[in-house]
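Note that this complex is displayed minus one protein chain, with the remaining chains in position.
In order of appearance the chains are A, B and C, and numbering begins at 1 in each one.
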Amino acid sequence: MSGLEFLRSMGRGELPGPPIAELMGFGVAEVEEGRVVFECVPAEYHYNPIGTVHGGLACALFDSAMGCAVHSELPAGVGYTTVELKVNFLRPIGIRTGRVLCEGKTIHVGGRIATAEARLLDEGGRLYGHATTTCMIFRGENGGNDRKDAGPVGEGEGAS
Amino acid sequence: MSGLEFLRSMGRGELPGPPIAELMGFGVAEVEEGRVVFECVPAEYHYNPIGTVHGGLACALFDSAMGCAVHSELPAGVGYTTVELKVNFLRPIGIRTGRVLCEGKTIHVGGRIATAEARLLDEGGRLYGHATTTCMIFRGENGGNDRKDAGPVGEGEGAS
Amino acid sequence: MSGLEFLRSMGRGELPGPPIAELMGFGVAEVEEGRVVFECVPAEYHYNPIGTVHGGLACALFDSAMGCAVHSELPAGVGYTTVELKVNFLRPIGIRTGRVLCEGKTIHVGGRIATAEARLLDEGGRLYGHATTTCMIFRGENGGNDRKDAGPVGEGEGAS
Partner (left out) sequence: MSGLEFLRSMGRGELPGPPIAELMGFGVAEVEEGRVVFECVPAEYHYNPIGTVHGGLACALFDSAMGCAVHSELPAGVGYTTVELKVNFLRPIGIRTGRVLCEGKTIHVGGRIATAEARLLDEGGRLYGHATTTCMIFRGENGGNDRKDAGPVGEGEGAS
């Protein structure tokens, strides 16, 4: 199954969402090749001690949207892992923000390295943050053995 | 209450931990001026679709540890917000990893900008990732009014 | 003089380019509000020990293009400084690459923080790298005095 097929199956609910997505209350909203959107409704259980949503929620959305955007361009049998993630926070998020959408898009998918970017918006198009990421891609060779251990889809921390 | 007093009270359980920490199962392990350690036991509910812990958990720990390290150097009445966060993931985390510790330390606390760094380790000292952050500091002036809205302690997404 | 007027004067050669631009052989190619393009022809004097252009050239172009894009949205009397810069390198640059263009665009220009992004391309549209930056903005208040020392335009390391 290619990355795109896998993500579409997950988006249609044919494959279960990952535990972290259930824990944090987010899910896949849109999937196409090179672009994946996650959605979430911020709630009090996402809050930090000072009455706004903790930065960890935005990071989880960014990591998911960008990792999956990379994954959506990978054929079956090719894995990836997130090497690094950089997030800018522009505005606080709270329960009055309403549903947010995190749109991840690939910038470059090469032989061994892929990069992607993402933006986090509310339904009015207001921007709350943006991010970029670097992923490493495993195309067979020695990567193959590692992938067997990690499962068929990806390899790392960053996969949604 | 200074940042250090606030964090120590939270560390001793006299102040409630933030909702996100209860949701994700992490908490303050150590607090001193300029250095705050968070701890977490990774579990299946932190997993991504491919059988390792989602990168969002590490990001939440990094954001907390570094934001609180900055906060620990701020006097009462001074707020801060996380402007950006950069995370490197070095190894996958799983349920066999056991308890992880995320140690955040300030690098620079200036008049308007503070920076900090953090490392994520298991109990054997094995390194799973590292991060840096930039925070903006609000020392009275117009920052004061904003802070009244946001609560007494900080201002942003990144606060513990 | 607003940032846009200043940059246009520099682009037309009415104001001298900065010393670093003469040293490294780059200059302003296009200026509009929120978008500034720098150009450079990579040469052997930009090389690292292994026969490709040193990453410092791309960084200098990115820093210039993004800092100036922010500057182009600031009115007269408002300064800025680059707080942080994140660069992804996608392909090596060499003397056969020919003229490269570095296009910087603002993402967010707020009261105290601005962010921007940039891409580095050759004349065939091939992507060599991309970057994001965070700038701090000084709108009068105590920022005013600092700016007097630093000159009329900006405040920091990142200004082109």
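Just so we're on the same page, contacts are C-beta pairs under 8 Å (C-beta built on N, C-alpha and C of every residue); 3 or more make two chains touch, one makes a residue touch a chain.
Since the model is a prediction, treat every value here as computed from it, not as a measurement.
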{"item": "Contact residue for the chain not shown (choose from C:13, C:92, C:110 or C:140)", "value": "C:92"}
{"item": "Hidden-chain contact residue, picked from the options C:46, C:105 or C:119", "value": "C:46"}
{"item": "Hidden partner interface residues of chain A, rising order", "value": "83-84, 86, 112-113, 134, 136, 141-142"}
{"item": "Chain B residues that touch the omitted chain in the full complex", "value": "86, 88, 90, 107-108, 110, 113, 115, 117, 127, 130, 132, 134"}
{"item": "On chain C, residues whose C-beta touches the chain left out of the figure", "value": "10, 15, 17-20, 22-24, 44-61, 63-64, 67, 81-89, 92-93, 129, 150-160"}
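The definition used in the following text is that only the chains that are shown with their structure count from here on.
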{"item": "Same or different residue numbers at the chain A/chain C copy interface, by half rule", "value": "same"}
{"item": "Cα-centroid distance, chain A relative to chain B, in whole angstrom", "value": "21"}
{"item": "Separation of chain B from chain C, taking each centre as the mean of its C-alpha atoms, in whole Å", "value": "32"}
{"item": "Gap in Å, rounded to a whole number, between the CA centres of chain C and chain A", "value": "30"}
{"item": "Residue list for chain C, restricted to those that touch at least two other chains", "value": "86, 113, 134"}
